[in-house]
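Excerpt of the complex: some chains, original placement.
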Amino acid sequence: LFIQFVVSIAYASDPDALQDLCVAFPSSSVKMNGFACKEEANVTEADFFFAGLANPGVINNATGSVVTAANTSNPPHTHPRATEILFVLEGELDVGFITTANKLISKTVKEGEVFVFPKALVHFQKNNGDKPAAVISAFDSQLPGTFSIVAVLFNSTPSVPDDVLTHAFQIDTQDVDKIKNSLS
Amino acid sequence: LFIQFVVSIAYASDPDALQDLCVAFPSSSVKMNGFACKEEANVTEADFFFAGLANPGVINNATGSVVTAANTSNPPHTHPRATEILFVLEGELDVGFITTANKLISKTVKEGEVFVFPKALVHFQKNNGDKPAAVISAFDSQLPGTFSIVAVLFNSTPSVPDDVLTHAFQIDTQDVDKIKNSLS
Amino acid sequence: LFIQFVVSIAYASDPDALQDLCVAFPSSSVKMNGFACKEEANVTEADFFFAGLANPGVINNATGSVVTAANTSNPPHTHPRATEILFVLEGELDVGFITTANKLISKTVKEGEVFVFPKALVHFQKNNGDKPAAVISAFDSQLPGTFSIVAVLFNSTPSVPDDVLTHAFQIDTQDVDKIKNSLS
């Protein structure tokens, strides 16, 4: 089992908070850069609190927590607007990110250890052990965003043109279709 | 026992990284706003890694991790340049912060739960249980800074004038001396 | 007499104005990070103007100007989101702030002199003279925020737990109550 609790800091606080608290109010009718804030009278301690591991029932919530079977991986992806800090709570993970100079920086991270993935760089986590791993991820943005490298290329709507993919990966259309089918 | 591992994100990355990586190089001879960066050739995976709980020997390191006996507290303090995210790994803590409208927002946070303390606001953590609590704190700044409310007022060098303190707390000079003595 | 005119720059302009003018419109129904802006058609020269000392009747306005009797002080407080620049217009003040390294930086500031208190650090002003002092304070944020160290700890709603305070100040519950009573 591979459990990832994504603790997106759900406060409209980057860049720079201009008041004490701006708790995100995503359902505001007015769209702006980032979230609008809740009325301060409606702010409670629950807005600063995340039940996390204490409440395993919340797994698979909208923010993006992921449950994957053992000996599997969280495939290469990136967060265009946030640095990620990963805390391993149980088990161990092989993790890595690649710089714009195509340098892989990787590490096996064990229970109680921490690893940082710089903003917008491609990274992955893989549980190579034979027991479950549980992690907490924190981001320094209210809206980090996530895209899987494979999904944006092979599973978008509408599709990325086949010739872009065959040229990029130097594979043929059949190979492209195989990957597309395995993802849908 | 109350254990706090302070995971200061030691990267020169706020505001906004302008390159992939800027690993803090505090011993640079040139002083600037924030830290200078290590030469990229000297950057390794260790720079993104923190042994944390996996290596209890690093307790009491320079960054400010704290070990306190059970039934005690991390007294009121603030981080002038960072929001803090607290993860409870073991035990439970009563925590709270106070807004500029003098409103206390508090919560009992248990194992696996998370709480957020907004930037520059006064907050505290107290272990009211009868067993140890261990937490990890993450900050969104390379140099969050910390000052204890009591220490800046009663234990600075040189001292804050007595009449400022007696007037502020409406206590007499003897009371001020008592607090000063208990701190040194 | 100790008069402090707080010139909060009431423009929604940090971080970075994106248009010529964004005069704060605090009564907007939509909450965002910082203030919404007034319709530009309703902006007049009055929005850039502050009567200040020329109109002593405005003392005690909502922004927070303070009138204190002579030989008294503006007790230790901090502005979580702004650097303060203080101009002494009349009289003289003993002022100081304390860094996160518990270093006190203090000075007697006289008529026509200026002093700066860095963002989010604890500072105080005390009129030790026998005549009134009048000052103007300017902030580099639309919403600097202010909290008195003593008030957030001893006068919040709900109260900070007694045991947090007795432990922090190393005083007993009776002492805590004495301070609480003197503040209410």
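A, B and C are the chain letters, set down in written order, and residue numbers restart from 1 in every chain.
One rule holds for everything that comes next: a contact is a pair of C-beta atoms (placed from the backbone, for glycine too) under 8 Å apart; a residue touches a chain by one contact, two chains touch by 3 or more.
Quantities reported herein were computed from a predicted structural model and do not represent experimental measurements.
K.L.:
Note that 3 identical chains are shown, then give how many the whole complex contains.
P.N.:
The complete complex, not just the displayed part, contains 6 copies.
Here is the rule we use: only the chains that are shown with their structure count from here on.
K.L.:
Can you compute the centre-to-centre distance for chain A and chain C, using the mean CA position of each chain? Integer Å is fine.
P.N.:
Going by mean C-alpha positions, chain A sits 40 Å from chain C.
K.L.:
For chain B and chain C, what's the span in angstrom between their mean Cα positions?
P.N.:
Here chain B and chain C have centroids separated by 24 Å.
K.L.:
Quick one: chain A and chain B, Cα centre-to-centre, how many Å?
P.N.:
27
K.L.:
For chain A, write out the residues touching at least two other chains, lowest number first.
P.N.:
13, 15, 17, 20
K.L.:
State the interface residues of chain A toward chain C in the complex, per the touch definition above.
P.N.:
Residue list for chain A touching chain C: 12-13, 15-20, 22, 25, 28, 30, 32, 34, 36-40.
K.L.:
Using the touch definition from the top, list the residues of chain B that touch chain A in their complex.
P.N.:
Against chain A, the touching part of chain B is residues 7, 9, 11, 13, 15, 17, 20-21, 43-45, 48-55, 83, 85, 87, 89, 97, 99-101, 105-107, 109-119, 121, 136, 138, 140.
K.L.:
Enumerate the contact residues on chain B facing chain C in the complex.
P.N.:
72-73, 75-76, 78, 80-81, 94, 96, 98-100, 102-104, 106, 119-122, 124, 126, 128, 145-153, 155-161, 163-164, 167-171, 175, 178-179, 182-183
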